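To start, the structure itself, in structure tokens.
Just one protein chain is left out here, and the rest sit where they should.
Labels for the chains are A, B and C, by order of writing; each one numbers its residues from 1.
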Amino acid sequence: MAEAVIAAVIDEAEREGLDKVTEIMVRVGGLQQMENEVFEFALNELKGAYGGSILEDARIILEREDAVLRCRFCGNEWKFSGIRLCEDEYEAIHFCPEVSHAYIRCPSCKSPDFDLLTGRGVSIAWIKGVKGEEDGSESEHP
Amino acid sequence: MAEAVIAAVIDEAEREGLDKVTEIMVRVGGLQQMENEVFEFALNELKGAYGGSILEDARIILEREDAVLRCRFCGNEWKFSGIRLCEDEYEAIHFCPEVSHAYIRCPSCKSPDFDLLTGRGVSIAWIKGVKGEEDGSESEHP
Amino acid sequence: MDPRVSILDRRLCEVRRIIAVTGGKGGVGKSLITAALGLNLSRLGFRVALLDLDLTSPSLHIILGADDIFPEEEKGIIPPEVAGVKLMSIIYFTARNPSPLRGPDISNATLELLANTIWGEVDFLMVDMPPGVGDVMMDIIRWMRGSEFLIVSNPSKLVLETVIKVIKLLTELDLPILGVIENMKRGERSSWEKLSGFGIPFLGELPYF
Partner (left out) sequence: MDPRVSILDRRLCEVRRIIAVTGGKGGVGKSLITAALGLNLSRLGFRVALLDLDLTSPSLHIILGADDIFPEEEKGIIPPEVAGVKLMSIIYFTARNPSPLRGPDISNATLELLANTIWGEVDFLMVDMPPGVGDVMMDIIRWMRGSEFLIVSNPSKLVLETVIKVIKLLTELDLPILGVIENMKRGERSSWEKLSGFGIPFLGELPYF
């Protein structure tokens, strides 16, 4: 996933014609269950390996996003962090968040028909960078 | 569909504890291809038949919403009103807007993998009404 | 607000029983059994309607030989009759064109059909379900309240694993399971020994013909 983030940032920087990326804001969903430090370390490693000069000065900021689930049957919303699963189940959801439909049921009506409202995966909230000579030009991506 | 709108307004008025509904804003998507006058007539008829005293003073406002389609393959967006189909095809889409996937392709890449972004169906934008003695209390629904 | 959900119960209020034919797997005979049961119930004097919810590969119109029929529009959609049963199918609207539908399209089209079809008085509404455990299964559960589920299985090991998942899911949710029909029986092999522990009736078997 770290590799995908770096690849996506390079793609986006090229699309925007940035010469240097100065800041990258990465949002990490609760369902991914990743340690901030481990992921940040991986991102910084790869930044060096693949990023070349475009990314050398980029500061990486991680933001955690709580995972919220919403039942389509009864409308109930609940947080992933409030439920208890066993270790194998957490690991499976780490690999593929959709398999939460195999282990989680709506706490109020037992339905497996819920949406992963927020906190599903890793997304790039925005990147900042500079174009040519001019400094501090900014590009934001939702 | 007119029946569904009236049923939904009654449901919503009950949920909100309204004694009288004074205004109903109905948004009609372009894919439905309905004549405003015909639909308005049907709504007013049914309002009388099913609505009872809750709806007797309700003013019905129709608003048309352009149908916009967006291709998932290439990102292109286009308007339903700008394309030409034959009569049977229009009729089929009137009955069930999703069957546009049988007759419409992305004008830029030929893909059938598009979303009906806006203007798919009929929705109730908001209703206004009064509760008990107090006048003009309002309830809006997106 | 989507007004269609508010009309669903009224649309189904003259329908006595809804039988949803499922199994999770494709090619086990759901469509053939849906049609055969519908025709037989009709022959016994019951008023029967069939709803094909396998929207991207509908079958009932082929099994019933329903050519050249089209619904009337009269304050809703009136399903045409073929061989004594009412048939509602998306085929009336897609013709034979390829019509790929993603999940939200499937749900929207299902809701559109449910909100607009005027079934009239019907003893049995038989629903032919697509393979897969996804949108249609979830939508029948939330939008066709009171549905009873009929499970079609067959002796293949490939079918069994999914049939068990479907039974577990319906049981978890306390939904009524009419029982299991074992289709395509050849020789001694049967999926029933693996299914009998779930406490649901075995309704019979059909040979591979």
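To be clear about the criterion, a contact is a pair of C-beta atoms (placed from the backbone, for glycine too) under 8 Å apart; a residue touches a chain by one contact, two chains touch by 3 or more.
Here the structure is a predicted model, which is why all the values come from computation and not from measurement.
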Counting contacts across the entire complex, name the shown chains the missing chain touches.
A, B, C
Please pick, from A:T22, A:N76 or A:S123, the residue that touches the omitted chain in the full complex.
A:S123
For the chain left off this view, which of A:V5, A:L18, A:I54 or A:C71 is in contact with it?
A:V5
Given that one chain is not shown, which residue among C:A36, C:L158 or C:L203 touches it?
C:L158
Of C:V166, C:I181 or C:L195, the residue touching the omitted chain is C:V166
Which residue of B:G51, B:P112 or B:G129 touches the chain not shown here:
B:P112
Need a quick check: the contact residues on chain C for the chain that isn't drawn.
24-28, 31, 54, 56-57, 59, 62-63, 96-107, 130-135, 137-138, 157-158, 161-162, 164-166, 168-169, 172
The missing chain sits against chain B at residues 72-73, 105, 110-113
Identify the residues of chain A touching the omitted chain, counting contacts across the whole complex.
1, 3-5, 7-12, 88, 92-93, 95-99, 101-103, 112-113, 115-116, 120-124, 141-142
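Methods note: only the chains that are shown with their structure count from here on.
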Chain B and chain C, separation of their C-alpha mean positions in angstrom:
29
Distance from the CA centroid of chain A to that of chain B, rounded to the nearest Å?
36
Where does chain A touch two or more other chains at once, residue-wise?
none
